[in-house]
Each structure stands twice: as C-alpha cells, then as structure tokens.
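Certain chains of the assembly are absent from this excerpt, and the rest are unmoved.
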C-alpha cells in the first residue's frame, strides 16, 4: 500500500505521519510537495497537521488552493483513502470534502493534551480495528478545533454515521455535539482533530493511534484481495 | 486604483466564542450595559482597476472563493477610489 | 573613501551633520558617552556621520558587546571534552556520540515583553530558534523561564496571559515542541517581567556552520522577511532601564511571523544539507548591522553592503533605519561566487524573498552604499573587537551582612496542613498546566517526558539514547546570597536532569540583573557568576553559551538578581527515562541527602511573611556530586520507580507533587531532631526523593552508604491520602485529590479575573 503525505508550506506533522506509517505498517510512504497535481500513484493520502500558510485568514483556507488539492479531490472521488489530521481536517473542510467548519476553541486558547475519545463508528476503513464505543486516548494540539455545522447537517451526519469520534469527558474546544472527527458520506475521507500519529509507541503516553493505520492497511488488502 | 473594505462576520446562528469572551471581559471591567458582542474581520484590499465595476466584480469573486467561508460566515464590502 | 557628509532628509526629520552631532553632543541621544564618541573619532580619523554613529552605538551597547559583563563572563568554565563549540557563535555545541551533537542556547526578551507582551515574547522565541538553526542544527525542543509580578494585578495578568499566548503562538506554528520551563511570581518583577527562551537542536558534526564571511568577492545573500522600521535601536533599548520616557523612545514594535520562520528554517537546513553555505548568521539584535559586522570581523575581511538591494517593507527608509531595523525572520548567508543560482532555487521553493546585498572585500573596511553613494566607511574590527569594556567595581550591600543573624522561629508554630495548602496554592509553586497546556509539547513525536516532571526528555530518532533538559533559577536565593544562589541554580538544573535519568552535559545561562553601574548590582552579578562557575566546574558542566540582560529595573529599583540556567543531559538508554511521579502502591520512599531545616528564602517564608530574609540553603558541591552520582547509578541499574528532586516547598511539596500524577497516597512515619515545619518545608539542597520496590531498598541503601550520601527511609506509597507522622504524631492527613485540586486550580482561578491592557 502506497501512502502519500502532503507537505504544504507550514505543515509540521508531515514527518510524524511518515514515522508512524513506517513504524506501524512499514509500507512505503512519500512526501508530496504541494505543487504536485497528480497523486495517481498512491493508495492513501494523508493531509498532515501543522499550520499551512500560517493558518492565516482561516485554518486551512489558503492551503486548499494548492495544486495538490486537485489530486486529493480526484483520489477522494475514486474512493481512495484520504485522512486529514488536525490542520489536514481543516483543509479538507475548506476544500468541501468534509462537512462543517472550525471556529476558535471556545476558551480561545491553544490546547495540548492527551484526550479520551469514543469511537462512534467502527465500520470505516479507518476504524475497523477499533471496538464500537471503545474509549481511546489520543493527543490533541490545536487552537481552532471547535467544530461547527448547522442543525440540518448535524442531523444528517448522525443519521448517516458520519460522526466517527467524540470527545469524552470535558469537551476541549466547544465543538458541536463533542465531535472530534467526521467522515464523508462514502466513508473514504476522514478528518479528525486528534493526532493518531502521536500515539504509536509506549513512551508517547498512548498507543491507540496505531489501529487507525492498521485498519487502513487491512481495508486495502481486503480490497486488493477481492479484486 | 480602488480600495475595498471587506467585512466578514460569523453568521448570526453561529456561536461566536471570541465575542462571548470579550463580552465577559467587558462586564468584569464594569461595562454592564454591554448586551452583546460579535467579532469579525476587516480586510482592506487595494486593487488596480480602471473601472469600479471591474473592481467590484473582482472583490466579489475573491470574497466568494477565499475571503469568507460560506459555512459559517457572511461578507459585505465597500469600494472607494484610492 | 569619505562617506557623504551632508545632512540627510529622513522620515523623522533631518539627520544632523557630523559637526552638529559634535557641537550639540547628539551622540548622547544614541546612548554613547563623550569618551566613547572620542574613541569613534579616533577609529575613523574624522567625525562620524549619523549612520556611522548609530552603528557604533548599537555595536557597543551592552546587548551586543557585553561591555559591562565580559570581564566577568571570562571566569566561567567553557571547556570540556565534549565541547565542540563554546560561547561566541549562535549557540553552544556539545558532542553526544555517534557523530551527533546537541546545540542549545537561552536568550532574554524582557524589555520587548514589558512593552508588548504577545509580540515581545513571541519574537523572543523566534530569535532563539534562529540562533540554533543558524548553526546548521535542527531545532527539536523549546523551553522558557518566566518571571512576573503577583497575579493580583490586572496589568500583570494581562502581561502573563499575553506573553504565554505569544510563546505558544510562535513555537506551535513553527512546529517545535515546547517541553518545559518554569514560572515564578514575585513583586520584584511587577514592572519588569522576564521572558527567557531556550532552544535545543540536534546536528551531525559535519553539518556544523559558522557565522563568518570569507572568500574575497563572494556574495552576501539576504533572505527572509523584508525590512521595516521595526525595533530600531532595540539593542540599545534593551540596555537601558525602563522608565516613563521609554514609552516615547519605544521603537515601533517588532511583530513576528512564525510561518515565515518555519520556511526560513526549512530552507536554511536544506542549504546546509546541500553543503552550499560558507557562512550563515541570523539578524537578531541590531539587525543587519550586527550580523554583517560580526561575520566580517570574524572572517578577517571587509564588506561592501548595497542597501538599495535590501528587500524593504516601507518606503523611503534611510541607511540608518535599514541598518538598525530589527525586523524579524531574516538571515544573512555567504556562499561561493557562482553558486547564487543554486541558493536561489532553494529559497524560491520555500517562497522566501532573497537578494544579494553585499560582497566580501579585501582588507577590513566595512562600507555601506545607498543610492550609489558611500554612506558609511569604518574599520570593522573597531565595531566588534575594539568595543569599549567597562571594568566596574562591586560593593557588598549592607543588607548582606544582616542576613547572617536572621532566625526563622516565627514560622515554627504554623500548622503543617495549613502551611502545605498555602504553599501549594502559591502561584510560583502551583501547577503550571494552565501555561504548558497552551504549548504543543508533542509535535515531532519525540517527547518522551512532557512538561510536568523535573526535566523534559526528547528521544533521538534511530537511537536508543535521549536528551533531558531543564531550566532553573531561584532568584530569592540569589537575592540573599548571590554566590550560593548562582551555584544552586546550576546544581538544581543538574539534579533535575539526573532525576530524569540523564548525565548532565553542559549549560547555557541567562543573566537577568539590574543596572550594572550600581555597585551592589555589579556585586550581585560578580558573585552569582562566580557561584555558577564553581558549580559548573565541580559538576563538569561547562557553560557553552548564554545571554546577559542588564538594566532590568523600574523606577530605579532593580529586580531580584535572576540567573537562569538551562541544562542539557544525556540519557544513555530509553530504559533509563524516569519521572517524578510514584508508580505503584507498596513502593518504599527513600530520601537521599541531609535535611538542615533551612527556611531562609523559602517559599513558606515568602508566603507567610510576605518577604524573605536570612541566608539561602547551604550548598555543598561535594555532597551534590555524590548525590547526583548515586541517583544516576540507581536509575541506570533500574533500582528505582521514580525520582524527584527537592526544591521550593521542600519535602512536603515534593511528596505531594510525586503523589499527584497517578493519584497515589503516601504513608510516612519518621523520627527527627528537627521541628515539624523546618523538617517539612525547609529547602535544604542536594536532596532527592526516590520510590522503589521493597526488594531494591537494601541495594539502594548500600549504594548511598558507599558514596557517603545520607539517607532516610520515610515510609511507603499507599492508599489515596498524604499522611505524615513525625515523632509519633500525625501532622498531615489529607486526601491527595483535595491537595491536587488546590494545586491545579490556583493559577486558572487567579487568571479568571479580568484582563486589561
């Protein structure tokens, strides 16, 4: 399974994603510079965290116009896996690939911590190795993770199982319905504020992020096997 | 040369965390008369264009494409010769 | 060449002619003394013009030339078997084996923070990051040391809130984890807060860069943000006391752009990897002037600078303004002639503005051209090497002699539980979660110990080893006895990294003091440096870099002398990484070191009496060495579950802190000749609290005996209460959770009150 991790000016979790994939899966992964339009060589695309273009104007707003986003849209349409983490989630929202928008955290401060989450949908290519309603702990680190969508959208997300992760305990940013991660209707594009790539080995304080990557690989292998 | 002053506001239905915080601070500073605060962005954009209609069309386009996020924001602008 | 001598139109009015400067003594406006003005004339062999004088004034400011502190700094040990680069370059460099080195430095941004806390603190972080990557190193961690007035003041809350937000903003966006630091609150900092930022980087030996200009004819390349009128005379500003007049003198504030910094960092590191650079230096204090002059002087060459080619953000800037601007996120590069295009390709990829702004010349002239005219022409060595040095005399203040007679009987009657709650609630001692939660401490996925333990630990990709780091300084001790306080700062920093499982390697230090022209302040500086130097020699941790920040005064009153020590240590194997928190019930509590019940300068004294007096805790460096080597040995032989150094708040606070993380209680029952309060809250140095499995106790004790380290078995980890019995009576019995709430809530509660600017 070939992974691409996108690099925008200001991405800073790109290397962490690469290290995580290497460590957990050992599958090939390339850094792809934001000016490259074509992503046809890849089976999965990771849009990493960081501060693309300084998060100026709105988080993710400037990055979504990068040439590489054409490739991302194409990959999403073709049913390939697209994973947006933190800033990557915001970029995918700005690009219209995921619903909702982010506001500043309700307490107006950046928040870094290890946060308990509930797995709300474990039937996705990204979550099949988790248990339904399992509690997992993943690091969070963001200033604008306050997910917003209007009521109609929220109803739809609930109905269609697009809410994938919820914050457990104290909501760290004020997001609607404690939403920490959502997917598109097809289920092949996932965005989440927490950082699975920061929870891989014991000394990181949690190893719960690894299953997201093993889920993706298992999904892909089954798909290839079936074909 | 034209100068557009663009105001981007959160939609009224969207809770504004910054506005609420500022309101709280104003209250604790003794400004009890403040009933609501909403915070948005002001952008001043200078554009070289020969006609105002041309400038206006450009400004509108950049607002729609980039400067405002339609999921949570609205925008309006004023244009003046500069 | 004679530079143009006519007066010039500037945005601020007409620049005075050389004669006017002389006749109206205008040099004093730039902070130069008559004798320094004479020296400039002597160096030039004529009258200096306004631009030249401005350049001399910043180059000879304390900030750039260390004219008041240089003779004292020479007393610090800077050598050691692992030192690859001592003080003098952007940052110090220490060998950590496998062809790798750690690069680190600390720097102050006190005055800018007092004026504009968010940008002031943020740009402090930006500056120190550039210092590290200008050595060719990849920055991997940030730390900071903060001092503010009491949080009861709304202005202080504003400064504190904004400074922390600024530090967070900058570090988070650049993508370097902020892994540790310290914060203290004391009235002495009310008008003059301190923000010291430290950056740690990693490098392969062969990638080490230098801030030097070499090769006649080679181009000097400017890269990064364009130059505006920000922070003109920032270096001089930083070398003066804050007063009401500083409001006016205030340079237009430097705002930081961490996104630009991120691009600059990646681009420069890419150029390092491509082995293109001959010299690289960041434009910090005194901007283009200081960076270019230092590189030129170090290379033993001359330089021609063409100001028209400098990217500018504002129109109509004068040479004076361009040279002295402190716009952030800018670097100077020197490369071999002919390689300009290769450099440009990398810089363009990162979307960075760049331009060739000068050439290396033969000789030693430092010449500046503007609008095709030569506007300055100076011998470069006179800017850098011949800066005047002030040899000052210190004078012991009378208060120091009074210190010996102080007694602390007035604290002995306190109830131990009340006392514990009072110190846990004190913002200086309370949990700093409110602060470090705002910092991304995990980006780069190498942070093995996050903020909240004695020292932070960063693992190194591809190796089993790791780095531990800590910043420490206790200004109350230094105020009461500068020598002991200075030495204690080094000892505590070393103890902290030892408790994390590391061997201390070296330090960087930031000396925050008052006006050195005052004999008592100079005495404090001199003694603190001597104390630090002695501790560094004893503990074999040389000083490889640092920063001096003098004139920290408001309305003529100096801050407590505040040397801050940043220590880096090497953890040999990830298996040795240790934290301060208790791990499991049933573990035995063992206290190493001796307790003298010393309350002078303690947190309890400050909290209860509102002031400090007497002498700080004694520091016996032999005992410290024995203690550290014992603790490190016990950790490396996997004998202990946790290790926590005793610092402010003494034994009682150390027990509470170790109990909090895993909500594990303490059952302690001891006999002692000391009274309860000094026993529990005295801050005797060279002590470490260990928890360890029962079966390891005998081994630990025999090791302590072998090294001559006193020990005491206190009790065990048990239940969920902190229960302390001394000489048969229970003096504290509190649920750990209740104490933890007091400790956790103190700063958030204080900050919930209103903010204004």
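All chains are identified by letter, namely A, B and C, in their written order; residue positions are counted from 1 within each chain.
Keep in mind that, in the parts below, a residue touches a chain if its C-beta (ideal position, glycine included) is under 8 Å from a C-beta of that chain, and two chains touch if they have at least 3 such contacts.
All of these numbers come straight from a predicted model, not from anything done at the bench.
Q: Beyond the single copies shown, what is the real count of each chain in the complex as a whole?
A: Stoichiometry (whole structure file, shown labels): A x1, B x2, C x1.
FYI, only the chains that are shown with their structure count from here on.
Q: Using mean C-alpha positions as chain centres, tell me how far chain A is from chain C in Å, no decimals.
A: Chain centroid spacing, chain A to chain C, equals 36 Å.
Q: So what's the Cα centroid distance for chain B and chain C, whole Å?
A: Using C-alpha averages as centres, the distance is 41 Å.
Q: Can you compute the centre-to-centre distance for chain A and chain B, using the mean CA position of each chain? Integer Å is fine.
A: That gives a centre separation of 30 Å.
Q: Which chain C residues sit where two or more other chains touch them?
A: There are none in chain C.
Q: Which residues of chain C touch chain A in their complex?
A: 165, 168-169, 172-175, 257-260, 262-263, 350-351, 436-445, 447-448, 450, 459, 461, 574, 577
Q: Please output the residues of chain B touching chain A within their complex, sorted ascending.
A: It comes out as residues 10, 13-18, 20-21, 66-67, 69, 71-72.
Q: Can you check the complex and tell me which residues of chain A touch chain C?
A: Those in contact with chain C are residues 9-10, 12-13, 15-16, 19-20, 49-51, 53-56, 109-113, 139, 141, 143, 195, 197-198, 200, 203-205.
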